[in-house]
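Working notes for the structure below.
As you look at this complex, bear in mind that one protein chain is not there, while each of the others sits in place.
This part shows chain A:
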Amino acid sequence: MVSKSGARDIILSQIKQDFVTPANAIFDYLDIVEKALSKLDVPSDDELDQIKSSCTKLINQYDEAFNLYTNQNSSKSQKSPEEYSELRHNLRTPLNAIIGYGEILIEDFEEDLPESRTRRIIINDLKHIIDLARSTEKAIETFVDFIRGEDVEMEDASSSNIESAEALFKSLGDIEYSISLSDEIKASDILIVDDNKTNCEVLERRLSMSGLKSRTAYDGETALAEVKKKTPDLILLDVILPDINGLELLKRFRSKHTNESLPVIMVSAFDDVDSIAKCIQLGAQDYLPKPINGTVLLAKVVSSLERKLLREREKELVNELHIQATTDQLTGIANRRVIFDTIQNASVREKRKDYKPFMIIIFDIDFFKNVNDTYGHAGGDEILKSFATLLNTEISEPNQVGRIGGEEFLAILYIDEDTAETFIKDLINKIQKNSIEYENQTINITSSGGVAFSNESENASDLVNKADKRLYMAKKSGRNRFVLNNSEISGEK
């Protein structure tokens, strides 16, 4: 059951959002205007500072009233009508200054600055500051009504203001100034999740000023869909959302993506240590308190994107090292260490329940020295590659083949003695028929082999020795043949 004080807290936090959000957006726009002015080499005006300090006053007044109300345990009869009037007066006074100074600045700039794209942008931003201040008026009335004990109906954040903001942004187009970020970083894909359109657009603007591209989602479901469509490189996630709360959303992202594959920076007006700690605990990479400072925003975003890029490069490198450590460079199949390890593991496993009988074969290409002498090392390499490819095709998972040196290959196959003969016959045939094209010549080779079965020894090196001895026998008795424990299979002459 939602308690009455619980419901009150929700309405209060909604009022606070409606109030603080435009005030913070005013700070953001002031910052953007200052940057644009410095681009025009126009010194920043006193009026900008006046607006800033009025805005600070506005937030302070509000906080004061807000705390006073929430601390007094609220009986509506505790305040006199005069006190409500004073509260309203105190809150509206700084608004008056913000709007007035904003209008003074617009007049000044229209008179003093030569017509340019940047001037148009500055004036539009100032108009937006004025609109934001006017939208705060409504929040003040709602707040005062609420603490007077009147029923307050919460609307979806004043939609007309949002629409005007939208139109304004469309008229702005892209901003061309940017700090120098690498193209790799600029190619990053950032997802902004915030139900407040003004916040989203301010963030988008700030990022685009540095050349960063972003997508936006205004609620949790849309955010999930956007991530499903394409995993972004970074998410800026507001804690308060209309449908799914930000922390819950973070949990859902974490069920599918790690902190490394999908970094999330939480954005919130809650700046207490507990909330921040909770976000980090749930897998957020970082935390941005509202009001967002443009410099801190950019630093955190860029460092997060850089970290992700580095991690990806590291992963690639580790992957490459792994491939190098486990692969035979010339032929691309498993190397000596890998195939010996596999046989070792298979013989250890023999003592366990999941025992599967296996056999090993050592291959040695016949007369390989002659091949090398006739066709040179390059020709020899081509033959090794082709032979390795053939073996790798015929000996597929869970069976494995590796090159153990020179023209020698070693394979492990999980088949019993009965099927072994058929397999080897077929393989000898395929080796003989495998024609290798090299410098307009067709080369055919044969191979000898020694075979040993897992039931002959529990020891892997014993087994390899047995196979090696049988290979020697196969060579001695005329090559192009495979010697098993008590039989021999030879190829056609």
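The rule is simple: a residue touches a chain if its C-beta (ideal position, glycine included) is under 8 Å from a C-beta of that chain, and two chains touch if they have at least 3 such contacts; residues count from 1.
In the analysis below, contacts and distances are computed from a predicted model.
Trainee: Mind telling me which option in "Protein PilH", "ComF family protein", "Sulfate/thiosulfate import ATP-binding protein CysA" or "Alkaline shock response membrane anchor protein AmaP" is what UniProt lists for the chain we can't see?
Mentor: UniProt lists the chain left out of the view as "Protein PilH".
Trainee: Please identify which residue in A:I104, A:I280 or A:M473 touches the non-displayed chain.
Mentor: The one listed residue touching the chain not shown is A:I104.
Trainee: Using the document's definition of touch, tell me which of A:P94, A:G246, A:G294 or A:G491 contacts the absent chain.
Mentor: In the full complex, the listed residue that touches the missing chain is A:P94.
Trainee: Please identify, in ascending order, the residues of chain A that touch the omitted chain?
Mentor: Those residues of chain A that touch the unshown chain are 50, 53-54, 57, 85-86, 88-101, 103-104, 107, 133-134, 137, 141.
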